[in-house]
Structure formats: C-alpha cells, structure tokens
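Note that one protein chain of the assembly has been removed; the remaining protein chains are unaltered in position.
Should a chain be cited, it is by its letter among A and B, assigned in written order, with residues numbered from 1 in that chain.
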Amino acid sequence: MEAPMALFRRVAARAGRPVTLSFEGRAIRATSGDSVLAALLENGALIRRLEFGREPRAGFCLMGACQDCWVWSAEGGRIRACTTEVGDGMILSAEPQLPAGSDG
Amino acid sequence: MADTVIIGAGPAGIGAAEVLCASGLRPILIDEGARAGGQGYRRPAAGLALDMGRLMGAQAGKYAALHRRFEALQRRIDYRSRTLVWAIEGRQLHLLHDGRAGTLAFDKLLIASGAMDRVAPLPGWTLPGVFTLGGAQLALKDQGCLIGSRVAFLGSSPLLALAAGQYREMGADIAVIADTTPFPAKVAALPGLLRVPRTLVRGLGYMGASLLAGTPMLHGVTPVAVQGGSRVEALLLRDARGRERRFACDAVALGYGLKPETQLADLAGAAFSYDPDFRLFLPEIDGMGRAGPDLYLAGDGVRIGGADAAEASGALAAHALLADLGQPQDSEAVRRLTGQVERLRAFQRGLARAFAWPKAQIAALPDTVMLCRCENVTVGEVRAAMNKALGPLEVNRVKAMTRCGMGRCQGRVCGPALQEIVASRVGGDGAAAGRLRGQAPVKPVALAAAGTAA
Partner (left out) sequence: MSGRTTDVAIIGGGLVGAWTAFFLSKRGLRVTLLEKSVVGAQSSGVNFGNLRLQGRFSGQYPLSLRAQALWEDFATLIGEDCEFEQSGHLYLAYDAEEQVKLEAYAQLSESYGLAIERFGPADLKRRWPWLGERAIAATFSARDATANPRLATPAVARAAARHGAVIRENTQVSAVDRQGCGFALRLAGGESLSCGALVNSAGAWALEIAERFGETAPLFPAGPPQFVTEPFPYLIRPSVQAIDGSVIFRQIPRGNVILAGYPRTAADPVSNRAPVPPGKTLAAMRALARVVPMLAHCHVIRVWSGIEAYLPDMIPVIGPSETAAGLFHAFGFCGHGFQIGPGVGLCLSEMIADGSTQTPLEPFSIARFRSAAVVSDKFRKEFD
C-alpha cells in the first residue's frame, strides 16, 4: 500500500526507544516521546473522520482544547492524539469498529 | 484542614506556587499537561534534538529559568500532572487522572487555566493542514515538527510574524504572512503600544526579518478560502486593494490573538462581564485577581497579558490569597507586581486594539462556511434559525436550536465567531449576543472513568 503524503515534517530528531504502532491497518514507526498526532501526521494527513459526512480531520489546536483529534483504540478506549504519547503496539483507527451483528 | 489548590502549571501557576511556598504553604498544583510550563513554555519530552534557546529567542533565558525554578519547587508542593479538573461543585474539584474520576476538596482555589488561540472561520478551515497558530508553534516546540513544508500564516496578531520567523529558521518556506487588520489601523494603535517599547521593538523586529527574507507580508486582507481536496493546497485571499491572490501552500496557521480558557472560572462561580477591546466575556477580578470568596484567577486564563504578566499575576493572586488567610502583606512586592501586571496587560490590550478581531469579516461570512467544526453546523444554519419567527437571538439559545457550540469542544473554537454572527443580527455591541455558559464536563470524560462501583 502506498503511503499517503505526510502533513508534518520533522526538523528535530528525537533520540529514544523505537516504537511501532498501527493506524488504519498501516504500520507506523515512531520514537518514544512522540505524540500520537505527530507520529500519524508524519506518516499521512488523517487523524479522524467527522461523524457527520466522514470528512477528514487532522487535529487543529494541538493543545487538548479543540477535541478534534480523538482516535479509536482497538483495546477499546479513545485517545486524544495531541496529548497522548505513542506506545509500542498501539492499534488505532480513525473511526470506531462496530460490534458485529447489531441491528438495533 | 483542606488545602490550597492551584490549577495550571504554566508561568502563572508556578509564580503563585512559589509565593505560597515562600510563606510556608504546601499547595497542591494540578496540571492537565504531562510536564510543567503551560503551552507557551511547554517543555518537550526528553530526547528531542531541538535548540530551545535558538527557538525561544529573546525569551530563552526566561524559559530556562522557569523550568529550573519549577524543578526546585517540585519537592515543596504536591504536584499532580496529567490531571484534568472536569467539574467544580462547591468546595470540591472533580478530577480525571489515568482514566479514573476522583475528587479533591479545597479551601482556596487559584485557577491559572491559560489561553488558546482565537480563530475566525473561513471556507476550508477544517481541511487537514489547517492548525491554530499556537498549535503550529507547539508542533515545533513540543514535537520538533513543522505543520507543513510551505506554510501560510493568516489572522491578526504580531505572533503571525514571530511564528513565521521560527518556521523559516527551522527550514520552512513561508507562503505568506497575511493579517486582516489594515496597516493604518495598526499604526493608529501604536501610541498605546509604546508604553512597552522593548516588546514593540521585538515585534517589529520579527516583521522586519520577514520582509528582508522576501516573504510576502500583507495587511488588511480578506480571507477567501483554504483550498484543497483532502488537505490544504492553497490559501486564497483578497488583498487590501481587492485583488484576489492565491498562495500555494500545504499548511495554514490561523491566529487572531489569544482567548482565556474560562470554563473552570465559570464553574467555580466567577461573574463575567463583556470586554469591548477583546470582544470577549471575561471573569471579573479585583486588582489582585480575586474573583469571589476563596477564588483567585491569574494568568492568560483570565486576562491576556503574555508569559511575564501571567507569572506576575500568579504571584499577585497568591499574595491576595495569603492576605485573605491573615498573613502579613509584603506591600512592596504587591506594589511592584501590581504595576507590572497592569503595564503588561495594558500593552496586550493595545495589541488587541491594533490587531483587531475581524468582526465585520466574520459577520459577512458566506452561509456555506462551517462554523461549528464539532457538530457540523454552518453559518447559514445559524442565520436561518435566527431569522425564523420566535428565533433565537442569544448564543445559548442559538446553540439549543442549531447545536452550534454543543459538541466535544463545548464552543471553545466556534464560540467567539458564533458570538459575532449573533451580534451582527441583534445589533448593539458584542455583549448583546450573550455568553456561552460553561458546563461540566470541561473536557470529554469516558463512561468508564466513573468506575464500576454500585
């Protein structure tokens, strides 16, 4: 799968433990200390999709105020990408994974 | 005995904690962030090869000193990082730490909640690649990243040029620095600014540096749109002479000055009044930061003043708190801090007048512009609701009818623009539109945080 063009451009290297996470099924390499948001945007241009119309979003305020960068974690739980540091093995997605067989 | 609690570990909270410690108190300092310093003086996680001294420029010394002082302070206070205060009820704080809810009783509460960028919406502002100006700076200072390779800076603020300077220094191309305030309007406000000449000279220095590097710097622009399919491709503007200009870029930083994060002050019972210079409702405080019985507000969370004013106002509010505890006043320190806070805040007030919030441009936004990025509500939907018979003519009522400001951010982002859209309909000054009331939770809280106990 071709990697999408990154939004963020790293200009200061980070020394630290290498970390691998996955987002939308794609492996992403980052360094311990990186924010989830920086790790995702160094590797693409998507953090989440708006619930109303699925338009792409990639965060906005980067300081935990606008709430526009919450991603879904496979272990359950939500992660605000701009204020959460990457963790090895994180499995993340832009939209929630539906429980099977729910027809309400 | 319950305790003295400070919320926020930026310059104001640290300044307050130092004064309280010096008088023998051991305050509890609660901070949402992982590391102290707030947003402006945020310290990156270890291991980032970033020359902070070079990046912070004239403020590098203060930045280093604040963090040194905090390290010395940390043993003498009860410091609780990564802790959100999500509600306040009487003398009890409701906390969220490590995904679990908890409570903390207090006797006296000093809130130093900081500020965030104020932004004016424009077509395309929800595209990936559009960030707040503060966010663009944090990407760099906290993560060592640029928000793009070719960045446009749009808004009305002296910080546009400052941030653009930092970005250029770190290797970005600057597509344009575009300010919505016409140049003559800024010049007209200069006498007010000259009260703090050193800051002014620094600000002009940034502008000069931008000019020297051949970066287009426009005043009096009218934003037209951020263009792009699934991400930013260009910024479209009309310049002061009415010509449409297109600047190819892959990111846009938006900043129209800062606005205080007042949600906690609201929940703590502070009264609010309208400030016509900032065109915001702000908590009422006395000269030292008292906002009510046992409630003190300091820093950019109550009045925009910048880091130095924040630190001094934190110390000043701590002196007020000590005086209210019956401790003898250091009147010399109080006099000095009061003067400093007044002078710096007056300077920021001058900046707010010079770099004006573009209320007319916001009032004239096309109906199709997204206003509430959480709930997907357009300017047109808000206008349609107001134009109905018995339609809402006050921001809380507009919110009830349209869901604008009702989403995850609770109107933090769209609130100021919503206020102008409503104000332009009801007439009078911005105060007539009313104020979006703060509600718990201040930030989203997962059901699981409540635990499972019966």
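Note that a residue touches a chain if its C-beta (ideal position, glycine included) is under 8 Å from a C-beta of that chain, and two chains touch if they have at least 3 such contacts.
Since we're looking at a predicted model, the values are computed, not measured.
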Contacting the left-out chain in the complete assembly, out of B:R80, B:R246, B:R343 or B:R397: B:R397
Contact residue for the chain not shown (choose from B:I6, B:L25, B:L50 or B:A87): B:A87
Missing-chain contacts mapped onto chain B: 86-87, 89, 94, 101, 388-392, 397, 400-401, 406-408, 410, 439-441, 444-454
Contact set of chain A toward the excluded chain (per top definition): 51-52, 70, 76-78, 96, 98-104
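What we mean here is this: only the chains that are shown with their structure count from here on.
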For chain A paired with chain B, centre-to-centre distance based on mean C-alpha positions, whole Å: 25
Interface residues, chain A side, partner chain B - complex: 5, 7-16, 31-35, 37-38, 41-42, 45-47, 50, 52-53, 55-68, 70, 77-78, 83, 85
Touching residues (chain side chain B, partner chain A) in the complex: 32-34, 39, 44-50, 99, 116-117, 126-132, 134-136, 138-140, 142-149, 170-172, 230-231, 250-251, 261, 373-376, 407-409, 412-413, 443-444, 446, 448
